[in-house]
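Here the complex is missing a single protein chain, while all its other protein chains stay put.
Then we have chain A:
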Amino acid sequence: MKLKRLAISEEGFVFDPETGNSYTVNETGLLILKKLREGLSPEEIAGIMSEEYGISREEALRDIQDFLEAMARFGLWEEKYG
């Protein structure tokens, strides 16, 4: 799992030791990364975000998918394995 190798700080600083690239994520981005690492599914994370931020599950899921796609472009996420 690619996510495991990443160094993620509490401030949202992400370092990929394999490529040497650094990234920043915002608060919600950080939440998604952490929950994914804990093994939660995007659907489950959408539920949490909808609770915490008062947005609909659909909007949360759509934004999560968008986020994951961005991660995939950076080579940080693979659809099947995470």
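Keep in mind that, in the parts below, contacts are C-beta pairs under 8 Å (C-beta built on N, C-alpha and C of every residue); 3 or more make two chains touch, one makes a residue touch a chain; residues count from 1.
Convention: contacts and distances are computed from a predicted model.
**Student:** Report the protein name recorded by UniProt for the chain absent from the figure; options are "Diaminopimelate decarboxylase", "BLUF domain-containing protein", "Sarcosine oxidase subunit alpha family protein" or "Cytochrome C".
**Tutor:** Per the UniProt record, that chain is "Diaminopimelate decarboxylase".
**Student:** By the contact criterion defined above, which parts of chain A meet the unshown chain? Give residue numbers in ascending order.
**Tutor:** Residues 14, 21-29, 31-32, 52-55, 63-64, 66-67, 69-71, 73-74, 76 of chain A touch the chain that is not shown.
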